[in-house]
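Here the complex is missing one protein chain, while the rest keep their positions.
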Amino acid sequence: MRFISKVQSLLAFPRNKFQKCQQALSSTMSQKSLDISGIYPPLSTPYNKDESIAFDKLEHNLQKWNQIPFKGYVVQGSNAEWCFQSWEERVQVVREVAKLAAPGKLILAGSGCESTRETIRMGKEMAEAGAHALLVVNPFYFKDGMTSDALVAHFTAVADQSFVPIVIYNVPRNTGMNIPVDAIVRMAQHPNIIGIKDSGGDITRIASIVFATSSFDFQVLAGSAGFLLAAYNVGCVGGICALANVIGEEVCKLADLAQSGDSKAARDLQLRLVGPNSCVTSRFGVPGLKTAMEWFGYYGGPTRSPLQPLSDTNIQAMKAEFQKSQFL
Amino acid sequence: MRFISKVQSLLAFPRNKFQKCQQALSSTMSQKSLDISGIYPPLSTPYNKDESIAFDKLEHNLQKWNQIPFKGYVVQGSNAEWCFQSWEERVQVVREVAKLAAPGKLILAGSGCESTRETIRMGKEMAEAGAHALLVVNPFYFKDGMTSDALVAHFTAVADQSFVPIVIYNVPRNTGMNIPVDAIVRMAQHPNIIGIKDSGGDITRIASIVFATSSFDFQVLAGSAGFLLAAYNVGCVGGICALANVIGEEVCKLADLAQSGDSKAARDLQLRLVGPNSCVTSRFGVPGLKTAMEWFGYYGGPTRSPLQPLSDTNIQAMKAEFQKSQFL
Amino acid sequence: MRFISKVQSLLAFPRNKFQKCQQALSSTMSQKSLDISGIYPPLSTPYNKDESIAFDKLEHNLQKWNQIPFKGYVVQGSNAEWCFQSWEERVQVVREVAKLAAPGKLILAGSGCESTRETIRMGKEMAEAGAHALLVVNPFYFKDGMTSDALVAHFTAVADQSFVPIVIYNVPRNTGMNIPVDAIVRMAQHPNIIGIKDSGGDITRIASIVFATSSFDFQVLAGSAGFLLAAYNVGCVGGICALANVIGEEVCKLADLAQSGDSKAARDLQLRLVGPNSCVTSRFGVPGLKTAMEWFGYYGGPTRSPLQPLSDTNIQAMKAEFQKSQFL
Partner (left out) sequence: MRFISKVQSLLAFPRNKFQKCQQALSSTMSQKSLDISGIYPPLSTPYNKDESIAFDKLEHNLQKWNQIPFKGYVVQGSNAEWCFQSWEERVQVVREVAKLAAPGKLILAGSGCESTRETIRMGKEMAEAGAHALLVVNPFYFKDGMTSDALVAHFTAVADQSFVPIVIYNVPRNTGMNIPVDAIVRMAQHPNIIGIKDSGGDITRIASIVFATSSFDFQVLAGSAGFLLAAYNVGCVGGICALANVIGEEVCKLADLAQSGDSKAARDLQLRLVGPNSCVTSRFGVPGLKTAMEWFGYYGGPTRSPLQPLSDTNIQAMKAEFQKSQFL
């Protein structure tokens, strides 16, 4: 019943975007429809000097990104600084990216809010704005209250109410917590929860998620290029990698090598990517990411406050890292 | 200059609420105006079963709270589940409380957002809605980027732009980080940053903040009744205590005893408060708080999702704790 | 039965040291005998340049410490660098201090080892060497295995087998874990476990221990001068304070003020102590402690490797802190 009403909802929002999804739903209820395997950059949001969104620069960047064999784009992930944007801005950027993306690119939109009700509402708006799936970070302000039961209830309600499939987003560096594996296994059985992006980098945990959900048609994506090869090797089907904003071709190439069986070439490229990847994630964060984007012809620009620009010392340290790996 | 424009802004918003503040500003620029010493409950937000805000229940609760010698009310602190509310709701609750509060009660409103720009904007709306001061939690999504420099820049910008004074809010249990003491000392010198609420419970840290800011006219408030006596004894001037939602008279009495010199009576009461306090904070969170409120004639009601109601086992455990301390 | 064999053991080791303990045991089984209230320095161990123990320097220091109204001495606490000493050295230092201590000073010896069997054996040797009580840090190498049940079993076995009373030692900074409060409450009921030194500084936790054990004749000692006043105010009976190695008179004075009711003077002194205390503990550790000791006429000397001497920058920072508090 719950599910029928969801299909009806889908029919009430007939858009090409949902074609694949609808087909799947109409054929087999329990079959998950959307293949999310592949590489995605979690798009950084370009700002002007006054911190307003620079939509022209977004277009410039997307023209370049559209040339790269990405499976699609993650919009409003952590690197988009979604947390610094108003409700309207969050949706608006999704709409713009959906418009500017090359045909066939999948749009995964970060719709997570602290409350279940707002997460549902944001998801609806983002789906209407063109998202093919929602990347939903878990609530984390009340960490102690986010038990497995609370998380399962939250994600179930969100998935029940969503016109498009849900991808769970686990990012302990930002949330200060890990979604328990037992909760993930329970969620993976929901017909509208199709995967997880895990950014924690604990490969044992990732392998245990893959193993425990292997019978559920649940897709696991690596949350960083730092452990992308390892993730593929334990059964992940892709990655959402900040570094792909900067050197997307290389990240896609690693994904190809990881699946090709050329383990020597895969290893060599993975090892070269680790240093630059750390720079644009754990070491220097979004300011680092935006600085590095400039080196490769993208518009990086400032972050919103309170994030601070990189110091010259840090810029030099980051440059050295890219040079050591021969990307500069 | 920066400050002059702020005074001008104040003049542009002439309201009774700001009288004390304006007087202070007009007399001595560097003098801080607002005495925030005393006890505050961080008001819980009452919800109906459908999770809409129950303003009638808020009025019911405030009629009872108004009888207690609180210095004022914290609106939209963590216990208000502010993170589950829309932008408009956050402001609306401040407006209602300002209207319903007994004359003379100070309204401290939680205006923190992740971005500097939204924190400023929220603060303006809350000040217009009746807040006498703003309780500003630090941004924490990008924990690694929240260096002392970033935090000082953020709070300085917020304080520069605010019509009403700023109280810093440090709550590591929710944010997953501590505002560094060196940053606090720098902020304490800003004429519009008048104090801090520290909920961490590290009394050595709190004492070091008191000592390091003792020449700056900076007021330190304890963030919990669990260490309220200790906090007074190292120079704090009050407390914002979840437990005051439930047994406010007792918390106010502890504050009196702490200042009276009757150390034996103060200790005895403090020790009795620790168990119940832990129940409504670290052990059972907001669901615990709301459950306990019901026992004392307040409307507790449900939390918003994803927070879950207390299990019967936990309700019994909490009841035992209140009984052990002879409050039930 | 268990207990009778312990008394027999006591009779088998008739020494003056145990007189008080024996009397207590012979009169009322459940009565705890040893009053441990008061201030103790956890003695630093003096080393020569070749890292051998400088017993002559220990004597020099003790002659000075003996002039201060300490309740006694903690030998082989964390600050003694016990973890860097051989089995024999650990015992030998206890023997020397017992010999050199002024009459009436209580000797608390740190006998904790990872295994239960070695902790028991070490305790026996230290008791024979002159310890009046044992300060037993919990095992912590296998943190996940140190459940409440495991800890209660460990401390019970140790207390059952010890000729002298046991004081539990909780020091999360070094052990990376906290002994759960429920375990402490269970241990506090053992006739030979007479107290705890808690170095964590979480005053709410300390208050909850005091409250929960108040009917058990169990004494709680603060583990640092940083929160000594707060600890007294919630019912602690003393403190084991690294800073007492350096400025013991001041720490004893704070203890007096804390109990005298002169809350203003107590607060002022406590606030002055926080900065210097942090220097010789969390900020600069044992190298900081030994450096500061030199400033006050004690022999500090080098630490054992791998601890490194303080840099000049850090020495200056520490000096500034002592000057700011007017101890230099």
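Going in written order, the chains are labelled A, B and C, and every chain counts its residues from 1.
Please note the rule applied: a contact is a pair of C-beta atoms (placed from the backbone, for glycine too) under 8 Å apart; a residue touches a chain by one contact, two chains touch by 3 or more.
Here the structure is a predicted model, which means the values were calculated and not measured.
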| item | value |
| --- | --- |
| Chains still shown that are in contact with the chain withheld from the display | A, C |
| Among C:71, C:95 or C:154, residue touching the chain not depicted | C:154 |
| Touch with the omitted chain, as defined above, among C:145, C:261 or C:297 | C:145 |
| Contact partner of the left-out chain, one of A:33, A:219 or A:270 | A:270 |
| Missing-partner contacts on chain C, residue numbers | 51, 78, 81, 83-87, 114-118, 139, 141-147, 149-151, 153-154, 157, 173-176, 282, 285-287, 304-308 |
| Contact set of chain A toward the excluded chain (per top definition) | 201-204, 207-208, 210-211, 214, 224, 226-227, 229-230, 233-235, 261, 263, 266-267, 270-272, 274-275, 277-278 |
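As a working rule, only the chains that are shown with their structure count from here on.
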| item | value |
| --- | --- |
| Overall pattern in which the protein chains touch one another (line/ring/star/complete/other) | line |
| Chain centroid nearest the full-protein CA centroid | B |
| Proportion of interface numbers common to chain B and chain C (over half same, under half different) | same |
| Multi-partner residues of chain A (each touching 2 or more other chains) | none |
